[in-house]
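The complex appears here without one of its protein chains, the remainder shown in place.
Chains here go by letter, A and B, matching the order in which they are written, and residues are numbered from 1 within each.
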Amino acid sequence: MRNICPILGCILLAVMSILSIPERAETAELSEATQACLGCHEAVTPGIVADWKKSHHARVSPAEAIKKPLLARRVSFKNPPAGLAETAVGCAECHTANPSTHKDTFDHNGFKVHVVVSPGDCAACHPQEVDEYKHNIMSEAHGNLLKNPVYKSLMDSANCLQKFDGVRARLTTVDRLTEEDSCIYCHGTKVEVKGLKTRETTMGEMDFPVLSGWPSGGVGRINPDGTKGACSACHTRHAFSIEMARKPATCSECHKGPDVPAYKVYQVSKHGNLYESVGDKWDFSAVPWTIGKDFTAPACAACHASLLVNDGGEVVAKRSHRMNDRSAWRLFGLPYAHPHPISADTTIIKNKAGLPLPTELTGEPVQGYLIDKKEQGKRRASMRGICLQCHATSWVDGHFARFEKSVETTNQMTRTATDIILAAWKNGLAKGLDKQDSIFNEAIERMWVEQWLFYANSTRFASAMGGADYGVFAEGRWYMSKNIQQMADWLRFLGAASRADKTKK
Amino acid sequence: MRNICPILGCILLAVMSILSIPERAETAELSEATQACLGCHEAVTPGIVADWKKSHHARVSPAEAIKKPLLARRVSFKNPPAGLAETAVGCAECHTANPSTHKDTFDHNGFKVHVVVSPGDCAACHPQEVDEYKHNIMSEAHGNLLKNPVYKSLMDSANCLQKFDGVRARLTTVDRLTEEDSCIYCHGTKVEVKGLKTRETTMGEMDFPVLSGWPSGGVGRINPDGTKGACSACHTRHAFSIEMARKPATCSECHKGPDVPAYKVYQVSKHGNLYESVGDKWDFSAVPWTIGKDFTAPACAACHASLLVNDGGEVVAKRSHRMNDRSAWRLFGLPYAHPHPISADTTIIKNKAGLPLPTELTGEPVQGYLIDKKEQGKRRASMRGICLQCHATSWVDGHFARFEKSVETTNQMTRTATDIILAAWKNGLAKGLDKQDSIFNEAIERMWVEQWLFYANSTRFASAMGGADYGVFAEGRWYMSKNIQQMADWLRFLGAASRADKTKK
Partner (left out) sequence: MRNICPILGCILLAVMSILSIPERAETAELSEATQACLGCHEAVTPGIVADWKKSHHARVSPAEAIKKPLLARRVSFKNPPAGLAETAVGCAECHTANPSTHKDTFDHNGFKVHVVVSPGDCAACHPQEVDEYKHNIMSEAHGNLLKNPVYKSLMDSANCLQKFDGVRARLTTVDRLTEEDSCIYCHGTKVEVKGLKTRETTMGEMDFPVLSGWPSGGVGRINPDGTKGACSACHTRHAFSIEMARKPATCSECHKGPDVPAYKVYQVSKHGNLYESVGDKWDFSAVPWTIGKDFTAPACAACHASLLVNDGGEVVAKRSHRMNDRSAWRLFGLPYAHPHPISADTTIIKNKAGLPLPTELTGEPVQGYLIDKKEQGKRRASMRGICLQCHATSWVDGHFARFEKSVETTNQMTRTATDIILAAWKNGLAKGLDKQDSIFNEAIERMWVEQWLFYANSTRFASAMGGADYGVFAEGRWYMSKNIQQMADWLRFLGAASRADKTKK
């Protein structure tokens, strides 16, 4: 029996390797700089280090990563990044890259370290993804909200303090911290260096940069090196895994509320039911991602971003970090659903009324700034190509016919609500643009906002993704319809109160 | 050491078989027809094929399936279906069955194929389940909604477009696509063949049937063969697994919104907490389903449908596809909770006022159409029998005492809201049946609808399933109570506006 022990050992090892998660046993060397970081940070921030140790970054050098077959690659550089090719991607590789462009660079134990790793840093190994993301509307999410006076005014209507004067309540001020804790949390803060501060640490006195707009993981973060975006918004620190970015919960961080309820709709869709019920058996780490083999129903990333292949290894959809590459419509109504803007920077858009909106207040899409029907068709075809892997043509055709109808009817219902608010402004029962007032601050104006921002959006998302239960009663058609009736009544009540006020005087 | 390799191989195989999911290593032959289907469809719709390959259907022939011990059987036929007994249940077995009854049958590469597999097809192997489902109110969900003028009017109030005339908003038209994307999505569409269409495919030109009402997976689907229902609503295509049907997410596709928030209530209940926390260790595929061994807290199916046994193999509850077999009350208020209807087709019901409703507007259940107290007692006893596997009698008695009280008090609160709407109609501040108008279209009428459809329903579901957190503030008692106050105020506002209008004139 003396032979058994070594056999047992080797077999158990084989079994363990089947059971354990890592796909490959690669272990790249760590750079000396990274080893120096770890020397302290394993004790100082053990959670970060533990997370990173489980990552691909900790095991695979760029030089090894580029050797994989084209479709299996997670890197996209042509030439290996100078000085970074042969070691694992550790603390120093990211946090000391490009020191001269980073305004947040500071001296830290003899290293030029920066706090905010940016897409500019990630581009060393992932240039294609970073470039695509630049053309993704998400990368401009900060400016698109803050530099558009209409949207900024909508934002104020959520965040401003208010005072009651005995008759009416009025918006007063808002502060930066509140905005960063509210809309800007997802849209991304502007991170700025406000000097250095000396702090007592377990290693003695040390200087650290003082950052405003920090913490920040929003998709359109303005980084101290001038780049925009935060890859870690989806590829969560410090594992930066593709699994995490593909799991729908990641998207839910910003796409769950009634304005963009994509995640909630997914959850009640058949696709979401499958994920919830049997998704624990799927492989979210495989690159490329094989339909049917790695998963049997799509998660968010499958339809909107990931590189998909079929069982024969043929490409069904190319990876894209311009997230709307497969979407013909921008469902998010402002106030109407519309073809996707061409430029990621939407502040350049002007409608006929001179407002920086992609549609007129009456619904027509603005010309010149939005993708045309041909481009819409191309994007729709990309999406359909994915659907058709599991659904016959008649199924897919039927689905899209309903969806296009929903875009049309929800826009019509927004138009009806807009007619009411226009009447309110005209009759002096609410103060609009002609009175140099916000169009989002009064009660009836907010009911109008909810018509498109919550109910029409929710209905469209539900229609797009097969989540009817959400689209009917949860936050959809019922409310879209009820809200119009309530707005009309409210307008009558405002009229009656206004007349009563006059009588009183 | 030369002996080790084969040992290693066989051991690894043993280990792999422990790790892999399938319960049995059965592999039935595929029919020639199914092999022909797979020849193309593995490439054309790989997702479907991959899903099916993981199914019982792909591995077990009906002849094998019927050999299992009675309680372990997943089939219920007496005589093996002609010509289908000895091969696996593949594409052809379902999609070419009963060609003459299927109006969606078309010529496809030499086969008579139909698109919409129906309960009539499934009945070949599962006749008992199909028969039970016929008596399940869900199978009539299409007609029960569309052919009942009161409910159709409620449906219109969610789906119709509206126009604002400067003073009031009025419902206008609705289209079929919208309805199919809304209420009918869950209730089930009517699928009809509208001719043939030639399409260019990767295999050359081919004819396919043009279907209206497609796609469709609603529980009361009207199929081209005249049958009603879609087994795939819960036994999701193309794995058709019992695991999927038992997982609560499956039910959530149609039972999550505020009208029937069973899933949300389950999630906050102690049972749901257990499922969410430790349910990944439960066995959702075992037939029969053993309490305590296979699971330690019920999911939806355990209480409402599944065959349950105790550790000794004794039957605790018989499988039933008439889902209300263990439910004394229909909690879904129309507008009041009531004993379950006797017939699955509820369009036959008439109350004293001549309306097709199971209760009077004042709350009394209609006579003759609903189950009597004896049948209620029998169903309650079935449910209690399940509870008692994990709870002592005093616990169960206490639970049901609270639940019965909730049925009573929520109905009383609906009555109070109804008194307000009756006053609105009487005083001409809203237009009801006496004015030949919908009773669901105006703002105050919709507030009344929410009283029973959202708040009373939610409170009752929360009470039935121990989800108090949902039943108090999420969508329950707080809103049930607040809504009455708001309705009363709204009625006063309508009165004041009405008088102001008259003064104005």
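One rule holds for everything that comes next: a contact is a pair of C-beta atoms (placed from the backbone, for glycine too) under 8 Å apart; a residue touches a chain by one contact, two chains touch by 3 or more.
Not measured: the values here are computed from a predicted model.
*Asks:* Out of B:Q267, B:S306 or B:T359, point to the residue that touches the absent chain in the complete complex.
*Replies:* B:Q267
*Asks:* Out of A:E180, A:D294 or A:D419, which touches the unshown chain?
*Replies:* Of these options, the touching residue for the absent chain is A:E180.
*Asks:* Which residue among B:R199, B:K318, B:K352 or B:R492 touches the omitted chain?
*Replies:* From the options B:R199, B:K318, B:K352 or B:R492, the contact with the absent chain belongs to B:R492.
*Asks:* In the complete complex, which positions of chain A touch the hidden chain?
*Replies:* Here the touching residues of chain A are 1, 4, 7-8, 11-12, 15-16, 19, 21, 42-43, 45-51, 54, 115, 157-164, 166-169, 171, 175, 177-178, 180-183, 185-186, 199, 208-211, 214-215, 217, 236, 239, 241, 243-244, 247, 249-250, 252-259, 280, 441-444, 446, 453-454, 490, 493-494, 496-497, 500-501, 503-504.
*Asks:* For chain B, which positions touch the chain that isn't shown here?
*Replies:* 3, 7, 10-11, 14-15, 18-19, 267-270, 272-274, 276-278, 280-281, 291-293, 296, 310-312, 388-395, 398-399, 401-403, 405-406, 409, 412-413, 416, 419-420, 423, 463, 466, 468-474, 476-478, 481-482, 484-489, 492-493, 495-496, 499-500
The criterion applied here is as follows: only the chains that are shown with their structure count from here on.
*Asks:* Using mean CA coordinates as chain centres, what's the chain A-chain B distance in Å?
*Replies:* The computed centroid separation for chain A versus chain B comes out at 33 Å.
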